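Heads up, one of the protein chains got dropped from this complex, but the rest are sitting where they should.
Chain IDs A and B follow the sequence of writing; residue 1 opens each chain.
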Amino acid sequence: MAHSIKDIAAALGAQAFGAVDILVDGASEPGTAGCSDLALAMTPAYGDALSQGNARVAVVWPGADWKALGLEAAIYAPRARLAMAGLTQMLDKPMSGSGVSEHAVIDPSAQIGEGVVIGAFAVIGADAVIGAGTWVADHVSIGVNVVIGKDCHLHAGVRIQRNVVLGTRVILQPNVVIGADGFSFVSVEPSNVELARETLGNVPMAAPDDPTWHRIHSLGSVEIGDDVEIGAGSTVDAGTIRATHVGKGTKIDNLVQVGHNVIVGEHCLLCAQAGVAGSTVIGDRVVVGGKAGIADNVTIGADVVLGGGSVVLSNVPAGRVMMGYPATKMNTHLESYKALRRLPRLLNSLAKR
Amino acid sequence: MAHSIKDIAAALGAQAFGAVDILVDGASEPGTAGCSDLALAMTPAYGDALSQGNARVAVVWPGADWKALGLEAAIYAPRARLAMAGLTQMLDKPMSGSGVSEHAVIDPSAQIGEGVVIGAFAVIGADAVIGAGTWVADHVSIGVNVVIGKDCHLHAGVRIQRNVVLGTRVILQPNVVIGADGFSFVSVEPSNVELARETLGNVPMAAPDDPTWHRIHSLGSVEIGDDVEIGAGSTVDAGTIRATHVGKGTKIDNLVQVGHNVIVGEHCLLCAQAGVAGSTVIGDRVVVGGKAGIADNVTIGADVVLGGGSVVLSNVPAGRVMMGYPATKMNTHLESYKALRRLPRLLNSLAKR
Partner (left out) sequence: MAHSIKDIAAALGAQAFGAVDILVDGASEPGTAGCSDLALAMTPAYGDALSQGNARVAVVWPGADWKALGLEAAIYAPRARLAMAGLTQMLDKPMSGSGVSEHAVIDPSAQIGEGVVIGAFAVIGADAVIGAGTWVADHVSIGVNVVIGKDCHLHAGVRIQRNVVLGTRVILQPNVVIGADGFSFVSVEPSNVELARETLGNVPMAAPDDPTWHRIHSLGSVEIGDDVEIGAGSTVDAGTIRATHVGKGTKIDNLVQVGHNVIVGEHCLLCAQAGVAGSTVIGDRVVVGGKAGIADNVTIGADVVLGGGSVVLSNVPAGRVMMGYPATKMNTHLESYKALRRLPRLLNSLAKR
């Protein structure tokens, strides 16, 4: 579907100049833009590339001399990435499919809302409830007693286990698993894990008399708030006797693990391959960098930012910026790191004294 | 299904007091317990919360004054988490479904044991054998010549590739992949990986004459022992000419990678996002913390405990507790870490001399 430059600018709350009735049906990098594309050249660094493509119209940085850049029309974007959000939403295509596939298996007791789309080979369990306008792709499994809100998007291969509750407008990318059993096992006598924590590794571990791991079943399921998005292949485990919880507006990237009983606050970001171990509590608006890990049973205050690859082993007060393994305040970490880089020379000079 | 306090206590081998014929049908945290829930207040910290909920009965810490806590009956739990294992097992609901779905595709040569449940859209390959009492969820793929023991639980979206052998009572959470091809490639001339290991990075890498990676096929499949559980999205690759092996009683969390040819011992724990590279051997009762990684071709002795996020690059003797990157003995790691934190001040004071 094509949009005029005028309409796009209005939707973005931005200013437009020139031949604002030109229609575009896609967005492009400046150098590869075709004549019906809106080129995105939101910083001066992209100025030169505009001449290499066939762009007639572009989103440019505030104050750019768009005529000198060879354009017929331009939109000024004061905050480039925010403009991207509006633009890409306008230019995106709706989900394909309509109605309920004849190849889906839906339990007669399930309640399917108005306008719901269900793809081929989806399975909807007994007593499940699916809110109006929700789109369920092919190969999705929805367990017994699951409740899904309105206007959700569940992509192919998503697995939702029994009793899970999703809010409205939740997006689950392909192969997400919500509500698998938590990883919770216990030995008859205190285990080596307990012993190692107690002794801080000062005592060698030996074989216990009974090495059997007894399974703690997960009766607690998962609750996902409104406007949550979860990336491909990520997993959120069921709680033990209460629900694992992900707060509204939180966004989770690909291959992230959220353990049983975890509480994730609202409007958090959990970047790719992050992991949160069991029973940990994460405050609102926390950012967990890619590959960062948080130990079990700790509390992360609101507005904390954890750098990519950091490993948090203890509680973190609100508002901290953390890095390292184990994670410390970012400035402490950087100071230690710089000192470490100077250490080999120090040792050499001391050896010479 | 409801259970009496008396019966629950007997099953746990624990003492019960008060009106032990009261029936409960669920477990709950103390503060949110309803009147048919068994509240779990296994440490004194939970005592206050009991009064906020509607619990009539609870599992409490040994010696608790249960009458003063407002309860009508109580169970004493000397080891709280162990009691949880028994309790949650009693209160869990059985898997849904029965019989073989008409929407499954089962090769006529497959042997399906007595009482096997097979869900919608499951695919069972030629010559596969499925033991009695095993439960196969919807969307499970079972390859040719796979052997699955009795009383296994295979959740939705599990992929089992050709020739894999599972023991009895194996539990595979959703989207687990067993027996994918190993990551094993070789170049005609020694590769930069081999060169970097040899030169310890002292020689810059250059482009090889022939950068092609030749594929080593995985002919060896996977063997999984009895009572193994594997978490959502985890992967165990096929061996090259013999099976990759996971020993009986071992529990593997979500998003864990076990490479080709690896041998994992019995009664191990591999926590979320751990990774074990190809051909490594892990002894019995080893605990691998979350996000920990183990390099290829190393040997980890029995009863080793690897801290979360640690990276093991060489052999580890039995009984060691290890941390860090590269992983060292935990006490060595802590000593180095503390020294590092004191280093910036040392450098400052030396600069002033």
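We take it that contacts are C-beta pairs under 8 Å (C-beta built on N, C-alpha and C of every residue); 3 or more make two chains touch, one makes a residue touch a chain.
Computed from a prediction, not measured in an experiment: that's the story for all the values here.
Set against the missing chain, the residues A:157, A:211 or A:278 yield one that touches it, A:157. Residue B:181 is the one among B:7, B:181 or B:226 that touches the chain missing from this view. Among B:34, B:133 or B:208, only B:208 touches the chain that is left out of the view.
Taking the complete complex into account, A:232 is the one of A:232, A:258 or A:294 that touches the chain left out. Listed by residue number, the positions of chain A touching the unshown chain are 26-29, 32, 40, 79, 81-82, 84-86, 88-89, 91-93, 96, 101, 103, 119-121, 137-139, 155-157, 171, 173-175, 229, 231-233, 249, 251, 253-255, 266-267, 269, 271-273, 284-285, 287, 290-291, 302-305, 308-309, 319-325, 329-331, 334, 337, 340-341, 343-344, 346-347, 350. For chain B, the residues touching the chain absent from view are 105, 121, 123, 125-126, 139, 141, 143-144, 157, 159, 161-162, 175, 177, 180-181, 183-188, 191-193, 196, 199-202, 204-208, 211-219, 233, 235, 237, 240-242, 255, 257, 259, 273, 275, 277, 291, 293, 295, 311, 313, 325-326, 328, 332, 335-336, 338-340, 342-343, 346.
Keep this in mind: only the chains that are shown with their structure count from here on.
Remark: chain A and chain B have CA centroids separated by 23 Å (rounded to whole angstrom).
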